[in-house]
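Note that one protein chain of the assembly has been removed; the remaining protein chains are unaltered in position.
On to chain A.
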Amino acid sequence: MLTESQAWQVLDGVPDPEVPVVSVVELGIIRELRCSDDGLTVVVTPTYSGCPATEVIGLAIRDSLLAAGAPGVKLETRLDPPWTSDWIGDAAREKLRAYGIVPPGDRAVSGAAQPIRFVRKRLTCPRCGSNDTERLSEFGSTACKATWRCRSCLEPFEYFKPI
C-alpha cells in the first residue's frame, strides 16, 4: 500500500508528455490526492480545455501508481479553480528555460476588462541570452506555448504562455 507522500513522489516522476522536462506535479495539474482502502483518488485539472495530452497524462498517472503498488487508481477532473501557469514552481521554470522554453511571465489580469494590447513585449532568448527577440505567433506546437524567434542567434524558441 502506497502512502500519500510516496504517491506524490511517484507522480513527480511522471513527465508531461509534451514538455517532458517537467513532471505533472511541477506543472501544478495534480490538485489533490486521497487515499482509501480501495486505492488512490487523483484529482487532476486540465491545462487547456482541448489539450490532447490530457488523456495520455491520465493513463500515465494510473500506470505509474499501479506499478508502484497502489491497489486501485481513480481519476477525478476538477475545473475549479481553473489551472494557471502561476502554479508552475521556480525550480520547474528553470528546467523549462534550460530545455529551451521561456517560462511563463506574469499572468493576464482577470475579468473581461483586459485591453487588447498591441505592444510587443521582449523575451530573453533561452539559447544565447539576447533580448532582440520577436513573437512569430501567439500559438505554437502545443496549446500552452507561443512561437518566438531570436534575431541575434536566429534560432526559434518557444514561450510557455501565461494563463
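Throughout what follows, a residue touches a chain if its C-beta (ideal position, glycine included) is under 8 Å from a C-beta of that chain, and two chains touch if they have at least 3 such contacts; residues count from 1.
To be clear about the criterion, contacts and distances are computed from a predicted model.
The listed options are "Phenylacetate-CoA oxygenase subunit PaaI", "Sugar ABC transporter permease", "Small RNA 2'-O-methyltransferase" or "SusC/RagA family TonB-linked outer membrane protein", and the UniProt record of the chain not shown names that protein "Phenylacetate-CoA oxygenase subunit PaaI". Per the touch definition above, the residue from A:35, A:75 or A:143 contacting the chain not shown is A:143.
Counting the whole complex, the residues of chain A in touch with the unshown chain are 46, 48-52, 79-84, 108, 111-112, 114, 116-118, 136-141, 143, 147, 161, 163.
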